[in-house]
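The excerpt is restricted to a subset of chains, each kept in its original location.
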């Protein structure tokens, strides 16, 4: 174990190996019919947990979304709803 | 796909350890969008030391150097000097620190960096308390706010003293560029960062970073709270370029400060008189800001 | 090589210049000022193309050095007393981050009361910070050791910060002849720094980091191991230095006339010179006395001391600092080191020269005679109004 | 000595639960010890806390690795965290879940109990739908399921040491104790 560590405390593994899905109580679900592709949800996501699909619709990266609901709150057309995880 | 209003490149990774809805995270995200890859970030003790995730992981795609809580300004100067000596002239050095690490314990190192005209950027993300240690008052905590060291009880009504005016302190050092930014206005944020990047000498950002657990509101309100801060003139958006003030968002009529205060549990004990006092202070500060803009 | 009559402070400045440091960051404090003033001159005249960061405190000086070093620069600073104490947190930091900063320290007493004169209290209380510590005896040794310190600190098996100290005024402001090696000699001895364990632009890498109980202890253990290796690496480096310059200062615990000695005084810094004279004089009187100098306090020369202990009957330790509630730090550590030695010479501690009080030949002689002939207290303060037991 | 480990998420009150249990045990003349494991304690992030209870002063100050009882304040955690790690084979697993014990996806072979503490908490106005504060209800259930403290002690501890809504919290604990606890030994 000690041998595997670098000499100085230098971290080099990108943090997206850490999945933060378990932090979440509610999950954002997008109603693509309402979505205007405005990107606002993407812009305000503090966890960089929103990507886009091939045609420009937002896609929640559920491994990372912590369920803060900012996207739902800020989506003007209210295309996002927060759904309880079970 | 709609045109993005801020750069697509993400230099901050997912999987970080911020609370859900953390404003400080957005500050880092926007900052790095504006600065790009050839950036080195130095970070003192603050929520971001934790947000950046524990060893062996790291949340930034650029080098990050931890520094002592009180020494960000010096760390920037050290990195700049080394970069210059090692032929890395094109690299942007940026210090990223909390309000406590900037306005309190790190103020001196910051002042030193400004005085010696280090070519680097210092950003203070302002969640208005020592959050990483669990919501103790900082110099940047606003008057009236509850924190764990400014309780609400018989002999205490939250913080007694006004918020330290970091921008005024910075302005007193006459840097070539200083600006306030707010996570609710990412386009303005990134634009200012890009502008600052092109300037040499010491540059400073004061970034508002709402904090759901510390300010006692629920996580989805981060942007709303942030927006209200600016729209009530509690946190005006402006630049100071070579000493000249320029307000970058001016509303016809500002919203009443009460609208901002009531979004947050930390202000819930305030009575009408206290709210009125805060309103008067905000008005006075706004007036002064307008006057300073007029000085140009 | 040229010979100059210069102060210990200038010996530091010349060493930094010859080492071609990239970044210097320092804050003034008596009696260190001449070091950085000279460096400022070198930079101003173009003789040293380094960046001298003029910071607002020693705390920032050390942080600037650490950060510059983290990116791969060769860095130097100098301080003394209160300035060193103010760096304390950052001293731990430099070791933990494995940044090979080199620092000149002028040993000066700690306030209050304010005193600008020498004692070792300032650096002794940094003995737990993970820094390599060299104590200088002469301006020549200061210059040579500072150059060696750069190579040692940056050595891939070491990567630890190092300080080279000198007694306030007794070296810092005393001018005496010093051989200045040529730049070509120094270049041959001290190549540019290897950029390992440093930050790289464009990469995801965090130096410092945050860790739970699962890794911390291992990172500390790595430092411990590096410090152990320091001993051998240094001896190699010193050999190499001797090869190039012809000077070798004798490793971690240089001894003087100890081969047949029954009584040895352990000293540090400039008291050694005076004690050497006393040893000669006492030898002339037929006393088999000798001297061992703690040239390094970190790593502590445990092995060397044990070797010495096998040969002698009595050891005195002359401390120029005192740890309240214990004893002189050197005394305690020598005792600690010798506990496990097979042979246990009689051991006595002498505390002398605090706050700039002269450690005179008479005092050293008295201590040695005391050791030779009397049954004194285990630890005593020399040349107070009355000697008093103090631990 | 009984060792209990609590699993929850930042904001749910796992640390307080472990402390309240200690207070309850103390009221019964026992020697308790309770402490959190502090990692990155963020709202929503997994949190662990521990309680030891003994009849004599406790001669150990280390983390708990082989608990007698594991209490899970949020069943969702079981998807990512091995909550039963080290749990003694004859131990007890208590989970906040509306499911029956045998419906839980747990490989634990000992006694399992469940309690719908979320519903109880919300019924008593404790926390919000997004973050119900379930610790006192869970504690009531734990008293019943484990017998390590009496309901009365839990009542007193909650009444005295919960920072707010004492009455509602006491009632939640009682509810959980008296009506909703379901026990089962998984065969």
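Here the chain labels run A, B, C and D in written order, and each chain numbers its own residues starting at 1.
Quick note on the criterion: a residue touches a chain if its C-beta (ideal position, glycine included) is under 8 Å from a C-beta of that chain, and two chains touch if they have at least 3 such contacts.
Being a predicted model, the structure only gives us computed values, none of them experimental.
Displayed chains are single representatives of each kind; full-complex composition is A x2, B x2, C x2, D x2.
Here, only the chains that are shown with their structure count from here on.
Once the centre of each chain is set as its mean CA position, subunit A and subunit C turn out to be 53 Å apart. With centres set at the average Cα position, the gap from subunit A to subunit D is 31 Å. Between subunit B and subunit C, the centres computed from C-alpha atoms are 43 Å apart.
Chain contacts: subunit D has residues 42, 44-45, 130 touching two or more partner chains. Shared contact sites, meaning residues of subunit C that touch two or more other chains, fall at 97, 203-209, 211-212, 215.
Those residues of subunit A that touch subunit B in the shared complex are 9, 11-20, 23-24, 36-39, 42-44, 46-49, 52, 55-56, 61, 63-64, 66-70, 72-74. Of all residues in subunit C, only 22-23, 25, 50-51, 53-57, 59-61, 63-73, 75, 89-90, 93, 97, 199-212, 215 touch subunit B in the complex they form.
Interface residues of subunit A, counted against subunit D in their complex, comprise 19-26, 66-67, 69, 85-86.
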